[in-house]
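Structure record follows, encoded as structure tokens.
Apart from one protein chain that is not included, each protein chain of the complex appears where it belongs.
We just call them A and B in the order they show up, numbering each chain from 1.
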Amino acid sequence: MSNGDKTTPAILHARMRETVPLVQCITNHVAMNFAANVLLAAGASPAMVHAAEESGEFAATAGALTVNIGTLSPEWLDGMKAAAQSAHQVGRPWVLDPVAHFATGFRRQAIADLLEWRPTVIRGNATEIIALDGRPVAGHGVDSRDPVEYAEEAARHLAMTRNVIVAVTGVTDLVTDGHRAVRIFGGSPWMPQVTATGCALTCLVGAFTATEPSAPFDATVAALASFAAAGSAANTDARGPGSFAVNFLDTLHALDADGLEAGARIEHL
Amino acid sequence: MSNGDKTTPAILHARMRETVPLVQCITNHVAMNFAANVLLAAGASPAMVHAAEESGEFAATAGALTVNIGTLSPEWLDGMKAAAQSAHQVGRPWVLDPVAHFATGFRRQAIADLLEWRPTVIRGNATEIIALDGRPVAGHGVDSRDPVEYAEEAARHLAMTRNVIVAVTGVTDLVTDGHRAVRIFGGSPWMPQVTATGCALTCLVGAFTATEPSAPFDATVAALASFAAAGSAANTDARGPGSFAVNFLDTLHALDADGLEAGARIEHL
Partner (left out) sequence: MSNGDKTTPAILHARMRETVPLVQCITNHVAMNFAANVLLAAGASPAMVHAAEESGEFAATAGALTVNIGTLSPEWLDGMKAAAQSAHQVGRPWVLDPVAHFATGFRRQAIADLLEWRPTVIRGNATEIIALDGRPVAGHGVDSRDPVEYAEEAARHLAMTRNVIVAVTGVTDLVTDGHRAVRIFGGSPWMPQVTATGCALTCLVGAFTATEPSAPFDATVAALASFAAAGSAANTDARGPGSFAVNFLDTLHALDADGLEAGARIEHL
């Protein structure tokens, strides 16, 4: 880890809980409830404030902002832009989740507009990151069995050229700032079967960057490690995607330093 | 079943899982998360894309479209119309869920506009189907203890005159194309106690019609049978509506041909 021992996942996790950061989440309609519950369970304070009439004003007071374009509309996009601009101007970290940004012309333009406000972190799946780096993607997805391998080059390049932390999540996760890169192992095969887990993780990255704005790389790693560890623990009793999601909120709340260590493995590349 | 053995619920269910159809769901705010989780648990791929700026473009690429007017607004209605028009024009199946379409003038006009794009399937409760056939309904509902009996004539007539598959769901379900009709038995008394089960079922009908666009009648029967069978299985351990909903996602995911057979009974009228 950069910053040596002060920004390990366990230390950042403990500090996040202690400080209960206020995170403004402009996320999609599917994720809204689950993401708020994930932040509460993790120990942060979510605030879903999206309208352009107040999103910029609010972003100046929140610890971090997260923006997810899953269920986009012109009105919501205006609110996202106002919030991103405000976060950028006051120097607050903000996280972009470019859901299916390649799927329609409306999304392609939206993501181009949002990128102008220089997100601190971009979190997406392999296909989204590859496409965001301007590379061709086939139809609706890359083989998700090894997204890290497929997206690593794109993620590194995107991080370098955009000066942003890039997190690619899937069976394993990758975080890179273009120079450094780590992989995170853990989680549960049920996670992709529960809608909005990725979107909720984006909000959690916001909570960790709010905790340690000066080390967004380490903060992102810590967020992903926490999520993976809670997922590993929730896997035990799950009988399907329904019970997994319930368990996950319980294990995320119960997570401590030992659980973090046991449930997520971090590999420096 | 029409098309003989090739479109039984078990075969369509297996094929749906294998093909993981992309279903565009424009549904209401209450149903959004649960419907997405139902599609994932069943084995389909949900995409909630609603804004008029992209809904038509997206509908041309999805396997099926579903439209639900539960929490209607002018902006969402524009997106629904654009998507329905697109699905109609490219010949993709689409499913209409006319939630409380008789409740206000705004809804009455909305449903008239949407019907012009000729849905493949209409799914509603008895009151909604009776009212959609232009018959008077008393206040907020028909006696829900026997909706099939009350709505059967209206459903057949509506199916004939609109050239559409009509699904009436309740304690038992009815599917008709005006000529053929089947009843589906199964499910759980907890289902009406969990919000958005009907809305989620509409999305599942979309997944099955995407799987077998040439046999929407059989696809609808298969969707309803799957839902009923998962509901029967989920009923066992439920202690109330909360645990039932969790169980239901688990049992829907675990559903196989034997479970389908055991948990849903189909009667040809």
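Details
By definition in this document, a residue touches a chain if its C-beta (ideal position, glycine included) is under 8 Å from a C-beta of that chain, and two chains touch if they have at least 3 such contacts.
The shown structure was predicted, so the numbers you read here are calculated from the model rather than taken from an experiment.
Only one residue in the set A:Ala87, A:Val182, A:Leu249 or A:Ala264 touches the chain that does not appear here, and it is A:Leu249.
The chain not shown here is touched by just one of B:Asn33, B:Ser86 or B:Thr251, and that residue is B:Asn33.
When you scan A:Phe58, A:Trp117 or A:Tyr150 for touch with the missing chain, the hit is A:Phe58. Interface with the hidden chain, as seen from chain B, comprises residues 28-34, 70-75, 100, 103-107, 140, 193-196, 239-243, 245-246. Against the chain not shown here, chain A presents residues 22, 29, 32-33, 36-37, 40-41, 45-51, 53-54, 57-58, 61, 75, 79, 245-254.
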